[in-house]
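What you see is the complex with one protein chain gone and the rest in place.
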Amino acid sequence: METIAFYIFAILITGLFLVTVMSKNILYSMSALAAGMVLISGLFFILGADFLGAVQLVVYSGAVMALYAFGMMFFDATRNVKEKNSSGTLVFLLSGLSAVVLVAIFAAPSIGANIKPLVTGAKGLDNPHVIGEVLFTKYLIPFEVAAVMLLVAMIAGIILASKKMDKSLSEVYIDTLPEEELKEQK
Amino acid sequence: MDGYIIGTVIKAILILAVISALAGFGTYIERKVLAFVQRRLGPMHVGPFGLLQILADGIKLFTKEDFIPSGANRIVFMIAPAITAATAFIALAAVPLLPEFEIFGVTIKPIVSDLNIGLLFVIAMMGVGLYGPLLAGMAQENKWGIIGSARTAIQFLSYEVVTGLSLLAPIMMVGSLSLIDFNEYQAGGIGNWIVWTQPLAFILFLISGFAETNRTPFDLLENEAEVISGYATEYSGMRWGMFFIGEYANMITIGFLAALIFLGGFNPLGFIPGGIAIILKVSFFFFLMLWVRSAWPHIRPDQLMWLCWKVLMPLAVINILVTGIVMMV
Partner (left out) sequence: MDLENLKDRNIGEQKYRMLDLEPTPTTGWGKFKRVLRRSVKLELLVGLKVTIREMFKALFMGEMHTVKYPFEKLPISPRYRAIHEMKRLLESGHYRCIGCGLCEKICISDCIRMDTRYDENQRKEVSEYTINFGRCIFCGYCAEVCPELAIVHGGRYETASEQRASFSLFEDMLTPIDKLKEQKEYPGFGAVSPNADENIKPTPLAY
(Lines give C-alpha, C1' and ligand atoms only; values in the text may rest on other atoms or scores of the structure.)
Protein backbone atom coordinates (compact mmCIF):
# COMPACT_ATOMS: atom_id res chain seq x y z
CA MET A 1 0.00 0.00 0.00
CA GLU A 2 2.62 2.52 1.07
CA THR A 3 4.95 1.39 -1.71
CA ILE A 4 2.26 2.03 -4.31
CA ALA A 5 1.60 5.43 -2.85
CA PHE A 6 5.32 6.19 -2.77
CA TYR A 7 5.80 5.33 -6.43
CA ILE A 8 2.76 7.32 -7.49
CA PHE A 9 4.03 10.33 -5.56
CA ALA A 10 7.59 9.87 -6.82
CA ILE A 11 6.53 9.69 -10.48
CA LEU A 12 4.22 12.68 -10.11
CA ILE A 13 6.83 14.79 -8.33
CA THR A 14 9.52 13.99 -10.88
CA GLY A 15 7.16 14.72 -13.72
CA LEU A 16 6.04 18.01 -12.22
CA PHE A 17 9.56 19.20 -11.56
CA LEU A 18 10.51 18.23 -15.13
CA VAL A 19 7.67 20.47 -16.29
CA THR A 20 9.04 23.19 -14.01
CA VAL A 21 12.43 23.05 -15.70
CA MET A 22 11.38 22.36 -19.28
CA SER A 23 8.31 24.53 -19.75
CA LYS A 24 8.67 27.84 -21.51
CA ASN A 25 5.54 29.23 -19.94
CA ILE A 26 6.08 30.95 -16.62
CA LEU A 27 2.63 29.95 -15.40
CA TYR A 28 3.10 26.26 -16.16
CA SER A 29 6.47 26.06 -14.52
CA MET A 30 5.41 27.87 -11.36
CA SER A 31 2.19 25.89 -11.03
CA ALA A 32 4.13 22.68 -11.51
CA LEU A 33 6.60 23.82 -8.85
CA ALA A 34 3.78 24.55 -6.40
CA ALA A 35 2.06 21.24 -7.12
CA GLY A 36 5.35 19.38 -6.72
CA MET A 37 5.96 21.03 -3.36
CA VAL A 38 2.49 20.04 -2.21
CA LEU A 39 3.05 16.46 -3.35
CA ILE A 40 6.38 16.28 -1.50
CA SER A 41 4.40 16.83 1.67
CA GLY A 42 2.55 13.66 0.66
CA LEU A 43 5.86 11.79 0.96
CA PHE A 44 6.28 13.16 4.48
CA PHE A 45 2.78 12.01 5.38
CA ILE A 46 3.57 8.50 4.09
CA LEU A 47 6.66 8.40 6.27
CA GLY A 48 4.56 9.33 9.29
CA ALA A 49 6.18 12.75 9.66
CA ASP A 50 2.87 14.59 9.83
CA PHE A 51 4.32 17.75 11.28
CA LEU A 52 6.98 18.11 8.61
CA GLY A 53 4.35 17.44 5.96
CA ALA A 54 2.10 20.23 7.19
CA VAL A 55 5.06 22.58 7.58
CA GLN A 56 6.10 21.76 4.01
CA LEU A 57 2.60 22.74 2.90
CA VAL A 58 2.54 26.00 4.85
CA VAL A 59 6.06 27.13 4.06
CA TYR A 60 6.19 26.27 0.40
CA SER A 61 2.73 27.47 -0.46
CA GLY A 62 3.77 30.85 0.93
CA ALA A 63 7.19 30.77 -0.70
CA VAL A 64 5.88 29.87 -4.14
CA MET A 65 3.16 32.49 -3.70
CA ALA A 66 5.97 35.07 -3.40
CA LEU A 67 7.53 33.62 -6.57
CA TYR A 68 4.19 34.10 -8.31
CA ALA A 69 4.20 37.71 -7.22
CA PHE A 70 7.58 38.20 -8.89
CA GLY A 71 6.44 36.28 -11.95
CA MET A 72 3.43 38.54 -12.18
CA MET A 73 5.65 41.60 -12.12
CA PHE A 74 8.24 40.44 -14.65
CA PHE A 75 6.40 38.28 -17.17
CA ASP A 76 3.22 38.12 -19.15
CA ALA A 77 1.85 34.89 -17.80
CA THR A 78 -0.13 33.95 -20.88
CA ARG A 79 2.84 34.14 -23.26
CA ASN A 80 5.87 31.93 -23.64
CA VAL A 81 9.19 33.22 -22.40
CA LYS A 82 11.96 33.53 -24.97
CA GLU A 83 14.97 31.94 -23.38
CA LYS A 84 18.42 33.14 -24.24
CA ASN A 85 20.39 29.96 -24.47
CA SER A 86 23.82 30.42 -26.04
CA SER A 87 25.22 26.95 -25.59
CA GLY A 88 22.86 24.05 -25.11
CA THR A 89 25.54 21.44 -24.61
CA LEU A 90 27.24 23.43 -21.87
CA VAL A 91 23.99 23.84 -19.95
CA PHE A 92 23.19 20.17 -20.39
CA LEU A 93 26.63 19.06 -19.23
CA LEU A 94 26.76 21.34 -16.19
CA SER A 95 23.24 20.61 -14.97
CA GLY A 96 23.59 16.91 -15.67
CA LEU A 97 26.88 16.74 -13.78
CA SER A 98 25.53 18.57 -10.76
CA ALA A 99 22.45 16.32 -10.76
CA VAL A 100 24.64 13.19 -10.83
CA VAL A 101 26.79 14.52 -8.00
CA LEU A 102 23.73 15.33 -5.89
CA VAL A 103 22.21 11.89 -6.45
CA ALA A 104 25.53 10.27 -5.60
CA ILE A 105 25.81 12.26 -2.37
CA PHE A 106 22.35 11.36 -1.19
CA ALA A 107 22.34 7.77 -2.45
CA ALA A 108 25.73 6.82 -1.02
CA PRO A 109 24.65 6.20 2.58
CA SER A 110 21.59 4.21 1.62
CA ILE A 111 23.62 2.02 -0.75
CA GLY A 112 26.15 1.51 2.01
CA ALA A 113 23.15 0.53 4.18
CA ASN A 114 24.46 2.40 7.17
CA ILE A 115 21.58 4.85 7.41
CA LYS A 116 20.36 5.29 10.95
CA PRO A 117 18.05 7.79 12.56
CA LEU A 118 20.12 10.21 14.62
CA VAL A 119 17.34 10.73 17.14
CA THR A 120 14.68 8.28 18.10
CA GLY A 121 11.85 9.84 19.98
CA ALA A 122 10.68 8.42 23.24
CA LYS A 123 7.77 6.02 22.96
CA GLY A 124 4.33 7.48 23.39
CA LEU A 125 5.21 10.92 22.12
CA ASP A 126 3.67 12.14 18.91
CA ASN A 127 5.44 13.76 16.04
CA PRO A 128 5.40 17.48 16.97
CA HIS A 129 6.51 16.71 20.52
CA VAL A 130 9.53 14.72 19.35
CA ILE A 131 10.56 17.46 16.95
CA GLY A 132 10.16 20.07 19.66
CA GLU A 133 12.19 18.07 22.11
CA VAL A 134 15.05 17.52 19.68
CA LEU A 135 15.07 21.11 18.49
CA PHE A 136 15.17 22.57 21.98
CA THR A 137 17.70 20.18 23.51
CA LYS A 138 20.19 18.64 21.10
CA TYR A 139 19.98 21.19 18.28
CA LEU A 140 19.23 24.27 20.35
CA ILE A 141 22.21 26.33 19.20
CA PRO A 142 21.83 25.70 15.44
CA PHE A 143 18.11 26.37 15.83
CA GLU A 144 18.67 29.67 17.60
CA VAL A 145 21.40 30.68 15.14
CA ALA A 146 19.01 30.02 12.27
CA ALA A 147 16.37 32.09 14.03
CA VAL A 148 18.80 34.99 14.51
CA MET A 149 19.83 34.73 10.85
CA LEU A 150 16.22 34.98 9.75
CA LEU A 151 15.72 37.96 12.05
CA VAL A 152 18.77 39.68 10.57
CA ALA A 153 17.51 38.99 7.07
CA MET A 154 14.10 40.36 7.98
CA ILE A 155 15.50 43.56 9.49
CA ALA A 156 17.77 44.03 6.49
CA GLY A 157 14.85 43.54 4.16
CA ILE A 158 12.73 46.07 6.03
CA ILE A 159 15.53 48.63 6.04
CA LEU A 160 16.16 48.16 2.31
CA ALA A 161 12.50 48.44 1.47
CA SER A 162 11.54 51.17 3.90
CA LYS A 163 13.50 54.01 2.32
CA LYS A 164 11.03 56.71 1.34
CA MET A 165 8.23 54.35 2.25
CA ASP A 166 6.00 57.14 3.52
CA LYS A 167 6.03 58.93 0.19
CA SER A 168 4.05 57.85 -2.80
CA LEU A 169 6.01 56.72 -5.86
CA SER A 170 5.17 59.82 -7.85
CA GLU A 171 6.59 62.03 -5.09
CA VAL A 172 9.77 59.97 -5.08
CA TYR A 173 9.96 60.44 -8.84
CA ILE A 174 9.57 64.21 -8.51
CA ASP A 175 12.39 64.32 -5.96
CA THR A 176 14.75 62.76 -8.46
CA LEU A 177 14.04 65.34 -11.13
CA PRO A 178 16.51 68.21 -11.61
CA GLU A 179 15.40 71.65 -10.49
CA GLU A 180 14.80 73.17 -13.94
CA GLU A 181 12.35 70.49 -14.91
CA LEU A 182 10.44 71.01 -11.69
CA LYS A 183 10.13 74.69 -12.45
CA GLU A 184 8.89 73.92 -15.95
CA GLN A 185 6.28 71.62 -14.56
CA LYS A 186 5.06 74.22 -12.15
CA MET B 1 -8.31 -2.41 7.66
CA ASP B 2 -10.92 -2.89 4.94
CA GLY B 3 -13.61 -1.61 7.25
CA TYR B 4 -11.48 1.42 8.00
CA ILE B 5 -11.00 2.20 4.31
CA ILE B 6 -14.68 1.77 3.51
CA GLY B 7 -15.65 3.87 6.51
CA THR B 8 -13.26 6.62 5.49
CA VAL B 9 -14.55 6.63 1.93
CA ILE B 10 -18.15 6.82 3.17
CA LYS B 11 -17.26 9.68 5.53
CA ALA B 12 -15.45 11.55 2.76
CA ILE B 13 -18.39 11.20 0.38
CA LEU B 14 -20.84 12.23 3.09
CA ILE B 15 -18.83 15.33 3.96
CA LEU B 16 -18.50 16.22 0.28
CA ALA B 17 -22.23 15.84 -0.28
CA VAL B 18 -23.41 17.54 2.90
CA ILE B 19 -21.00 20.45 2.80
CA SER B 20 -21.54 21.20 -0.88
CA ALA B 21 -25.29 21.09 -0.28
CA LEU B 22 -24.77 23.42 2.69
CA ALA B 23 -22.69 25.70 0.49
CA GLY B 24 -25.62 25.98 -1.87
CA PHE B 25 -27.90 26.59 1.09
CA GLY B 26 -25.39 29.18 2.29
CA THR B 27 -25.98 31.30 -0.80
CA TYR B 28 -29.70 31.24 0.01
CA ILE B 29 -29.10 32.16 3.65
CA GLU B 30 -26.75 34.94 2.61
CA ARG B 31 -29.29 36.46 0.28
CA LYS B 32 -32.04 36.15 2.87
CA VAL B 33 -30.02 37.64 5.73
CA LEU B 34 -28.71 40.52 3.64
CA ALA B 35 -32.25 41.16 2.46
CA PHE B 36 -33.66 41.21 5.99
CA VAL B 37 -30.94 43.56 7.16
CA GLN B 38 -31.86 45.93 4.38
CA ARG B 39 -35.56 45.38 5.18
CA ARG B 40 -36.20 43.53 1.94
CA LEU B 41 -37.70 40.09 1.49
CA GLY B 42 -35.01 38.27 -0.47
CA PRO B 43 -35.84 35.32 -2.70
CA MET B 44 -39.56 34.64 -2.27
CA HIS B 45 -41.26 33.12 -5.24
CA VAL B 46 -39.47 29.87 -6.17
CA GLY B 47 -40.84 27.28 -3.81
CA PRO B 48 -41.83 27.87 -0.17
CA PHE B 49 -39.97 30.94 1.16
CA GLY B 50 -37.92 30.87 -2.04
CA LEU B 51 -36.12 27.72 -0.93
CA LEU B 52 -36.09 26.19 -4.39
CA GLN B 53 -34.10 29.21 -5.56
CA ILE B 54 -31.00 27.13 -4.74
CA LEU B 55 -32.15 24.51 -7.21
CA ALA B 56 -32.92 27.11 -9.83
CA ASP B 57 -29.48 28.67 -9.38
CA GLY B 58 -27.91 25.24 -9.61
CA ILE B 59 -29.70 24.47 -12.85
CA LYS B 60 -28.65 27.83 -14.23
CA LEU B 61 -25.01 27.32 -13.27
CA PHE B 62 -24.85 23.79 -14.64
CA THR B 63 -26.47 24.54 -17.95
CA LYS B 64 -24.72 27.84 -18.62
CA GLU B 65 -22.16 27.82 -21.37
CA ASP B 66 -18.77 27.19 -19.89
CA PHE B 67 -16.43 29.02 -22.16
CA ILE B 68 -12.71 29.49 -22.04
CA PRO B 69 -11.53 32.79 -23.54
CA SER B 70 -9.11 32.42 -26.44
CA GLY B 71 -6.41 34.50 -24.77
CA ALA B 72 -6.43 32.48 -21.57
CA ASN B 73 -4.03 29.74 -20.63
CA ARG B 74 -6.37 26.79 -21.12
CA ILE B 75 -5.02 24.18 -18.71
CA VAL B 76 -4.40 26.48 -15.77
CA PHE B 77 -7.69 28.24 -16.41
CA MET B 78 -9.48 24.89 -16.17
CA ILE B 79 -7.61 23.64 -13.10
CA ALA B 80 -7.87 26.79 -10.96
CA PRO B 81 -11.51 26.50 -9.76
CA ALA B 82 -10.95 22.84 -8.93
CA ILE B 83 -8.08 23.83 -6.62
CA THR B 84 -10.30 26.18 -4.63
CA ALA B 85 -13.12 23.67 -4.30
CA ALA B 86 -10.90 20.65 -3.62
CA THR B 87 -8.70 22.24 -0.96
CA ALA B 88 -11.75 23.57 0.85
CA PHE B 89 -13.04 20.02 1.22
CA ILE B 90 -9.61 18.49 1.95
CA ALA B 91 -9.24 20.98 4.80
CA LEU B 92 -12.45 19.63 6.31
CA ALA B 93 -10.92 16.14 6.40
CA ALA B 94 -9.05 16.90 9.63
CA VAL B 95 -11.91 18.71 11.36
CA PRO B 96 -14.05 16.73 13.80
CA LEU B 97 -17.52 17.80 12.78
CA LEU B 98 -19.68 16.19 15.47
CA PRO B 99 -19.15 14.25 18.69
CA GLU B 100 -18.76 10.49 18.46
CA PHE B 101 -22.02 8.65 18.12
CA GLU B 102 -23.20 5.06 17.77
CA ILE B 103 -25.20 3.75 14.87
CA PHE B 104 -26.03 0.05 14.36
CA GLY B 105 -23.78 -0.72 17.33
CA VAL B 106 -20.73 0.81 15.68
CA THR B 107 -19.03 3.83 17.23
CA ILE B 108 -18.44 6.43 14.56
CA LYS B 109 -16.00 9.29 14.80
CA PRO B 110 -17.22 11.99 12.44
CA ILE B 111 -13.72 12.94 11.34
CA VAL B 112 -12.18 11.60 8.15
CA SER B 113 -8.61 11.53 9.39
CA ASP B 114 -7.66 12.17 13.00
CA LEU B 115 -4.23 13.68 12.35
CA ASN B 116 -2.29 14.66 15.44
CA ILE B 117 -1.47 17.93 13.67
CA GLY B 118 -5.02 18.53 12.51
CA LEU B 119 -5.01 22.27 13.12
CA LEU B 120 -1.82 22.88 11.17
CA PHE B 121 -3.13 20.73 8.33
CA VAL B 122 -6.39 22.67 8.09
CA ILE B 123 -4.60 26.02 8.08
CA ALA B 124 -2.11 24.76 5.48
CA MET B 125 -4.83 23.41 3.22
CA MET B 126 -6.83 26.61 3.41
CA GLY B 127 -3.67 28.50 2.57
CA VAL B 128 -3.10 26.29 -0.47
CA GLY B 129 -6.71 27.04 -1.42
CA LEU B 130 -5.74 30.61 -2.30
CA TYR B 131 -3.77 29.20 -5.24
CA GLY B 132 -7.15 28.87 -6.95
CA PRO B 133 -7.82 32.63 -7.22
CA LEU B 134 -4.13 33.28 -7.89
CA LEU B 135 -3.89 30.88 -10.81
CA ALA B 136 -7.32 31.87 -12.11
CA GLY B 137 -6.33 35.50 -12.25
CA MET B 138 -2.98 34.83 -13.87
CA ALA B 139 -4.38 32.44 -16.45
CA GLN B 140 -6.59 35.16 -17.90
CA GLU B 141 -5.40 37.67 -20.41
CA ASN B 142 -7.19 40.32 -18.46
CA LYS B 143 -5.99 43.17 -16.31
CA TRP B 144 -8.70 42.71 -13.70
CA GLY B 145 -7.67 39.09 -13.34
CA ILE B 146 -4.04 40.05 -12.83
CA ILE B 147 -5.00 42.68 -10.26
CA GLY B 148 -7.18 40.09 -8.53
CA SER B 149 -4.34 37.61 -8.30
CA ALA B 150 -1.89 40.27 -7.15
CA ARG B 151 -4.33 41.07 -4.38
CA THR B 152 -4.59 37.34 -3.60
CA ALA B 153 -0.84 37.22 -3.13
CA ILE B 154 -0.67 40.20 -0.76
CA GLN B 155 -3.73 39.04 1.15
CA PHE B 156 -2.29 35.57 1.59
CA LEU B 157 1.08 36.85 2.71
CA SER B 158 -0.56 39.26 5.16
CA TYR B 159 -3.20 37.23 6.94
CA GLU B 160 -1.39 33.89 7.08
CA VAL B 161 1.09 35.27 9.62
CA VAL B 162 -1.73 36.51 11.85
CA THR B 163 -3.64 33.24 11.64
CA GLY B 164 -0.61 31.23 12.68
CA LEU B 165 0.49 33.55 15.46
CA SER B 166 -2.99 34.02 16.89
CA LEU B 167 -3.51 30.27 17.10
CA LEU B 168 -0.13 29.75 18.73
CA ALA B 169 -1.28 30.95 22.16
CA PRO B 170 -4.23 28.48 22.43
CA ILE B 171 -1.94 25.76 21.08
CA MET B 172 0.53 26.53 23.87
CA MET B 173 -2.24 26.25 26.45
CA VAL B 174 -3.61 22.98 25.13
CA GLY B 175 -0.23 21.54 24.24
CA SER B 176 -1.45 19.75 21.15
CA LEU B 177 -2.29 20.42 17.53
CA SER B 178 -5.16 17.93 17.40
CA LEU B 179 -8.58 19.52 17.27
CA ILE B 180 -10.01 16.68 19.36
CA ASP B 181 -7.56 17.57 22.15
CA PHE B 182 -8.76 21.17 21.91
CA ASN B 183 -12.29 19.93 22.35
CA GLU B 184 -11.43 17.80 25.36
CA TYR B 185 -9.48 20.64 26.97
CA GLN B 186 -12.71 22.65 27.15
CA ALA B 187 -14.89 19.80 28.37
CA GLY B 188 -15.88 21.44 31.66
CA GLY B 189 -18.66 23.72 30.47
CA ILE B 190 -18.78 27.34 29.45
CA GLY B 191 -16.26 28.47 32.06
CA ASN B 192 -13.56 26.34 30.45
CA TRP B 193 -13.87 27.84 27.01
CA ILE B 194 -10.57 29.16 25.69
CA VAL B 195 -12.26 32.36 24.55
CA TRP B 196 -12.31 33.58 28.17
CA THR B 197 -8.59 33.09 28.65
CA GLN B 198 -7.60 34.10 25.11
CA PRO B 199 -10.05 36.81 24.02
CA LEU B 200 -7.41 38.65 21.99
CA ALA B 201 -6.41 35.50 20.12
CA PHE B 202 -10.08 34.86 19.39
CA ILE B 203 -10.57 38.29 17.84
CA LEU B 204 -7.34 38.05 15.87
CA PHE B 205 -8.33 34.62 14.59
CA LEU B 206 -11.75 35.88 13.56
CA ILE B 207 -10.25 38.82 11.67
CA SER B 208 -7.77 36.64 9.83
CA GLY B 209 -10.53 34.11 9.24
CA PHE B 210 -12.49 36.78 7.43
CA ALA B 211 -9.41 37.47 5.32
CA GLU B 212 -8.94 33.77 4.70
CA THR B 213 -12.45 33.29 3.35
CA ASN B 214 -12.44 36.60 1.40
CA ARG B 215 -15.42 37.82 3.34
CA THR B 216 -16.42 41.41 3.17
CA PRO B 217 -14.12 43.67 5.07
CA PHE B 218 -11.33 41.92 3.16
CA ASP B 219 -12.90 40.76 -0.07
CA LEU B 220 -10.37 42.53 -2.21
CA LEU B 221 -10.02 39.68 -4.68
CA GLU B 222 -13.35 40.11 -6.36
CA ASN B 223 -14.46 43.52 -5.25
CA GLU B 224 -16.94 44.47 -7.95
CA ALA B 225 -16.65 48.19 -7.35
CA GLU B 226 -12.93 48.24 -7.91
CA VAL B 227 -11.82 45.33 -10.09
CA ILE B 228 -14.99 44.16 -11.91
CA SER B 229 -14.90 40.66 -10.51
CA GLY B 230 -11.18 40.28 -9.89
CA TYR B 231 -9.92 36.77 -10.49
CA ALA B 232 -13.38 35.53 -11.53
CA THR B 233 -13.88 38.09 -14.30
CA GLU B 234 -13.67 35.64 -17.18
CA TYR B 235 -15.30 32.68 -15.48
CA SER B 236 -18.81 31.50 -16.16
CA GLY B 237 -21.07 28.58 -15.41
CA MET B 238 -19.94 25.79 -13.13
CA ARG B 239 -16.30 26.84 -13.01
CA TRP B 240 -17.44 30.11 -11.47
CA GLY B 241 -19.76 28.12 -9.22
CA MET B 242 -16.86 26.01 -7.95
CA PHE B 243 -15.10 29.12 -6.64
CA PHE B 244 -18.18 29.90 -4.63
CA ILE B 245 -18.69 26.38 -3.33
CA GLY B 246 -15.08 26.62 -2.18
CA GLU B 247 -15.67 29.98 -0.54
CA TYR B 248 -18.74 28.81 1.35
CA ALA B 249 -17.06 25.56 2.37
CA ASN B 250 -14.20 27.67 3.71
CA MET B 251 -16.65 29.79 5.67
CA ILE B 252 -18.05 26.63 7.24
CA THR B 253 -14.53 25.39 8.01
CA ILE B 254 -13.59 28.67 9.69
CA GLY B 255 -16.83 28.44 11.68
CA PHE B 256 -15.92 24.93 12.83
CA LEU B 257 -12.36 25.98 13.70
CA ALA B 258 -13.49 28.96 15.74
CA ALA B 259 -16.12 26.86 17.52
CA LEU B 260 -13.69 24.01 18.23
CA ILE B 261 -10.73 26.09 19.31
CA PHE B 262 -12.36 28.91 21.23
CA LEU B 263 -15.98 28.10 21.99
CA GLY B 264 -15.88 24.67 23.52
CA GLY B 265 -16.35 22.58 20.40
CA PHE B 266 -18.91 19.80 20.56
CA ASN B 267 -19.10 19.49 24.31
CA PRO B 268 -22.67 19.40 25.59
CA LEU B 269 -23.86 22.86 26.56
CA GLY B 270 -26.19 22.56 29.54
CA PHE B 271 -29.21 20.67 28.28
CA ILE B 272 -28.17 21.00 24.61
CA PRO B 273 -26.40 17.87 23.32
CA GLY B 274 -22.94 18.39 21.83
CA GLY B 275 -23.84 17.80 18.21
CA ILE B 276 -26.51 20.48 18.24
CA ALA B 277 -24.30 22.82 20.27
CA ILE B 278 -21.55 22.83 17.64
CA ILE B 279 -24.04 23.26 14.81
CA LEU B 280 -25.47 26.27 16.64
CA LYS B 281 -22.00 27.72 17.12
CA VAL B 282 -21.07 27.24 13.46
CA SER B 283 -24.37 28.77 12.41
CA PHE B 284 -23.61 31.75 14.61
CA PHE B 285 -20.23 32.27 12.94
CA PHE B 286 -21.81 31.89 9.51
CA PHE B 287 -24.40 34.48 10.47
CA LEU B 288 -21.68 36.73 11.85
CA MET B 289 -19.93 36.72 8.49
CA LEU B 290 -23.13 37.77 6.72
CA TRP B 291 -23.88 40.30 9.44
CA VAL B 292 -20.48 41.90 9.09
CA ARG B 293 -20.89 41.93 5.34
CA SER B 294 -24.10 43.88 5.71
CA ALA B 295 -22.59 46.43 8.09
CA TRP B 296 -19.01 47.19 7.17
CA PRO B 297 -17.43 48.57 4.00
CA HIS B 298 -14.49 47.08 2.13
CA ILE B 299 -11.00 48.15 2.99
CA ARG B 300 -8.24 48.91 0.54
CA PRO B 301 -5.36 46.48 -0.06
CA ASP B 302 -2.87 48.84 1.59
CA GLN B 303 -5.16 49.11 4.60
CA LEU B 304 -5.28 45.31 4.80
CA MET B 305 -1.48 45.13 4.81
CA TRP B 306 -1.30 47.95 7.35
CA LEU B 307 -3.79 46.17 9.57
CA CYS B 308 -2.16 42.76 9.35
CA TRP B 309 1.49 43.74 9.65
CA LYS B 310 1.40 46.83 11.84
CA VAL B 311 -1.50 46.09 14.18
CA LEU B 312 -2.52 42.45 14.29
CA MET B 313 0.90 40.83 14.10
CA PRO B 314 2.44 42.80 17.00
CA LEU B 315 -0.71 42.17 19.02
CA ALA B 316 -0.47 38.44 18.30
CA VAL B 317 3.20 38.37 19.31
CA ILE B 318 2.46 40.26 22.54
CA ASN B 319 -0.37 37.83 23.20
CA ILE B 320 1.98 34.85 22.79
CA LEU B 321 4.54 36.49 25.04
CA VAL B 322 2.02 37.18 27.79
CA THR B 323 0.60 33.67 27.51
CA GLY B 324 4.10 32.22 27.77
CA ILE B 325 4.94 34.29 30.85
CA VAL B 326 1.66 33.40 32.55
CA MET B 327 2.17 29.71 31.80
CA MET B 328 5.74 29.81 33.17
CA VAL B 329 4.81 31.58 36.38
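The first chain written gets the first letter, and so on, giving A and B; residue counts start at 1 in each chain.
One rule holds for everything that comes next: a residue touches a chain if its C-beta (ideal position, glycine included) is under 8 Å from a C-beta of that chain, and two chains touch if they have at least 3 such contacts.
From a predicted model like this one, the values you see are computed outputs, not experimental measurements.
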Chains on display which the left-out chain touches in the complete complex: B
Contact residue for the chain not shown (choose from B:37, B:55, B:82 or B:190): B:37
Of B:113, B:197, B:236 or B:294, the one touching the omitted chain in the full complex: B:294
Where the missing chain touches subunit B, by residue: 33, 36-41, 44, 291-292, 294-296, 311
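Rule of thumb we're sticking to: only the chains that are shown with their structure count from here on.
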Centre-of-Cα separation between subunit B and subunit A, whole angstrom: 27
Touching residues (chain side subunit B, partner subunit A) in the complex: 71-73, 75-76, 79, 115-117, 120-121, 123-125, 127-128, 130-131, 134-135, 138-141, 146, 149-150, 153-154, 156-157, 160, 164, 177
Subunit A residues touching subunit B - in the complex, by the definition given at the top: 25, 27-28, 31, 34, 38, 50-51, 54-55, 57-58, 61-62, 65-66, 68-69, 71-72, 77-78, 126-128
